[in-house]
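Input: a single structure, listed below in structure tokens.
Certain chains of the assembly are absent from this excerpt, and the rest are unmoved.
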Amino acid sequence: MKLKSLFTVADAATLLNITYAGNGEQTIEGINEIHCVEKGDLTFVDHPKYYDKALQSAATIILINKEVEVPAGKSILISPVPFDDYNKLTRKFMPFLASSKMISDSAVIGSDTFIFPSAFVGNNVTIGSGCTIHPGVCLYDNSVIGNNVTIHANTVIGADAFYFKRKPEGYDKMHSCGRVVLGNNVEIGAMCTIDKGVSADTIIGDGTKMDDHVHIGHDTFVGNNCLFAAFAAVAGVTKIEDNVIIWGQVGIQKDIVIGKGTEILAQSGVGKSTAPGSKVFGSPAVDAREKMKELVMIKRLPDLFKNQS
Amino acid sequence: MKLKSLFTVADAATLLNITYAGNGEQTIEGINEIHCVEKGDLTFVDHPKYYDKALQSAATIILINKEVEVPAGKSILISPVPFDDYNKLTRKFMPFLASSKMISDSAVIGSDTFIFPSAFVGNNVTIGSGCTIHPGVCLYDNSVIGNNVTIHANTVIGADAFYFKRKPEGYDKMHSCGRVVLGNNVEIGAMCTIDKGVSADTIIGDGTKMDDHVHIGHDTFVGNNCLFAAFAAVAGVTKIEDNVIIWGQVGIQKDIVIGKGTEILAQSGVGKSTAPGSKVFGSPAVDAREKMKELVMIKRLPDLFKNQS
């Protein structure tokens, strides 16, 4: 997320009661988790294995649990608990807000948009024109819905990321401060969930259509004109390029890229990135023709064992 | 869907600003997609590959994008865009209706039926007697619910079919004008979706019971006394005969027939019709005993490779 008010490295050190090295007057322009970090952003790292990745990332300010050499033009904030202090910052700039109204006063709703009763529209939600929001839909705070979007009943847009850190005393939650952004001409079926980004946005491109019970994890990017059949599930931080077709009950691993125009056959489990134009099948998914050959081979196994004996 | 008012071939030509051949005074009794077409109906076709199927179907009026010889006793309407014109007709006779009330004034609700607060009952919905409709349930317009039916919380009955046509500029939606019809003594778990038919009805037979998170696609026919475990998913236009048992996370392809008394083991993916009384397993699903043998064979592969070398 980008910060709307001026907040410097020294301000953060004061707030968190920690020290810094580098330029205290450096402005923190945004706060982002390592996967989505941009120039001007603060990010955090708490494991030596990832120090280099964080220090050499696009981030300008690094919240870290060791005094290290400060990369040129950057600053570091030294905290014994970077995860906790990162959560403190995101909670400060994007606090959880309650809402006692079904449609928040701060929501902005376009013309010719119909919202059924029992739909919930959170704080600072933006809905374009020509949309239909069916009963029981829940739009969490800060969701952005384009024009001519239809969302069927009981779908939930913007629930928290499923992102927990194991600590000795149990799991601790990463506070989600991103949003969900739906493009124009999107149609979402009933009973879908599209989770907000942990720190950036979960994005659904123009013209993409989803059947019922589809799940899109946090910080996922979906391109234009994709199709998702029922029960398709995408874990977090994955990129689905344009014109991808995903059939029913498919599962897609986090942090991979599904190439443009890929077709994923039903019930497949995709653990690796796919090349543009591929057609994959199986769990784990491989090239669909290769999988079909495998299935034929397996059917011939009884003959093979007969020959053996 | 059947039309309730008199509407002729000539009326349709005028409305759509297109020409016709055959009998202009012929009455359009219903409008149906090719899978569900009956005598007296209008259907559409826009691909030469399917011309013959449409012209020789039960349909009496065919909306088509070429001037062809008119079959005896039938009429044709010639349109450059049959899909779009078909949508215009279904939208005219079954328009989307908004509703600002949780329970529409046009809903008909039987005696001894309890509807929890936060359940939504759309226009022209009929609910029988002795039913329990739990919180958050959404019944879209025109749904028909039998007697002694229980629908658990947040289930959605009658959302639109997932039916889109690819055009150069993106996906265009087939307007759903069918309904969902549930028989008597049906129980539907929480968080299920049963989609309305594109042009006909999605039907659930008497005594059928569903666990939570079950999905039934558009124009599917489910017989009597079937069981669906959690996350079972049926794509559109499939026929499930009586007494079928479908275990958890099963996926069933569109446009097939699951024979009477079939049992489908958990996580199977059924791509072909099944014979009555069959027991199938696997993805793709085959006879369950055959699948078990396959699994045993695969376990013996290490020995086979050892013998080879």
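First chain written, first letter: the chains are A and B, and each begins at residue 1.
Keep this in mind: a contact is a pair of C-beta atoms (placed from the backbone, for glycine too) under 8 Å apart; a residue touches a chain by one contact, two chains touch by 3 or more.
Remember, it's a predicted structure, so these values are computed and weren't measured experimentally.
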*Identical protein chains across the whole complex (2 displayed)*: 3
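Heads up, the rule we're going with is that only the chains that are shown with their structure count from here on.
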_Using only Cα atoms, superpose subunit A on subunit B and state the rotation angle in degrees, rounded to the nearest 5._
120
_Gap in Å, rounded to a whole number, between the CA centres of subunit B and subunit A_ = 32
_Under the definition above, what is the set of subunit B residues touching subunit A in their complex?_
96, 98-102, 118, 120, 136, 138, 140, 154, 156, 159-160, 162, 164, 170-171, 173, 191, 193, 195, 213, 215, 217, 231, 233, 235, 249, 251, 253, 267, 269, 283-284, 293-294, 297-298, 300-301, 304, 307
*Under the touch definition given earlier, write down the residues of subunit A that touch subunit B in their complex.*
114, 116-118, 132, 134-136, 150, 152-154, 185, 187, 189-191, 206-207, 209, 211-213, 224-225, 227, 229-231, 248-249, 266-267, 283, 295, 298-299, 301-302, 304-305, 308
